[in-house]
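Note that one protein chain of the assembly has been removed; the remaining protein chains are unaltered in position.
Entry: chain A
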Amino acid sequence: MKENLNILIVGVGGQGNILLSKILGEVFLNVGYDVKISEVHGMAQRGGSVVTYVKAGTKVFSPLIDKAEADYIIAFEKLEALRWIEYLKKEGILIYSDYEIPPMSVITGVYKYPDVDKIVKKLGVKFYKVDIPSLLTKVGSPRVQNTIMLGVFSRLIGIEESYFRKAIENNVKPEFVEINLKAFAIGRNVDLGEVKI
């Protein structure tokens, strides 16, 4: 890698954002890169909008990713994918989950939940959309969206699968390792097809 690889993980507090960033960070560390991860704690975790930055490269200084700097955005929630879209590079790729969690401002009727698919297409962003609700039923657990998304992402960068599986084993509580590995495998085997624009 000549330049840093910048990955933004976005979603709603409580979706396993931080765990995914830890796993990714460990993968890059073990491959031999310098790594920095920055996370958000506190108020934002209570169902608010949450972003985590993962950066890897020969030498990483700032833990932050600015607008127009992300190579990848991994979004656990559709609306959040849009909220952070300005952070994507021109040639960057958005991988987003089809999962919808309406924020309180939508529940109370002040705002409308936008038509995310339509806007993403209109912007001309390169993207993969992952049908998380149906994949979650396949795994049989509602809590592993993050490892499914990791499985999907792992296909896009040239790092061997074993690094990912090992990092999952090291970072997930022992009783949940098996289900997470299963979720990872399902994500990795999703037929993504060509990247869409």
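Here, contacts are C-beta pairs under 8 Å (C-beta built on N, C-alpha and C of every residue); 3 or more make two chains touch, one makes a residue touch a chain; residues count from 1.
Going forward, contacts and distances are computed from a predicted model.
*Asks:* For the chain that's not shown, choose its UniProt protein name out of "Cytochrome c domain-containing protein", "Indolepyruvate oxidoreductase subunit IorA", "Sulfate transport system permease protein CysT" or "Putative methyltransferase".
*Replies:* "Indolepyruvate oxidoreductase subunit IorA"
*Asks:* Consider the whole complex, including the chain that is not shown, and state which of A:I95, A:V125, A:I168 or A:I186 touches that chain.
*Replies:* Checking the options A:I95, A:V125, A:I168 or A:I186, the one contacting the hidden chain is A:V125.
*Asks:* Tell me where the left-out chain touches chain A, residue by residue.
*Replies:* Given the touch definition above, chain A has residues 12-14, 21-22, 25-26, 29, 34-49, 60-64, 66-69, 79-80, 82-83, 85-90, 101-114, 119, 123-125, 142 touching the missing chain.
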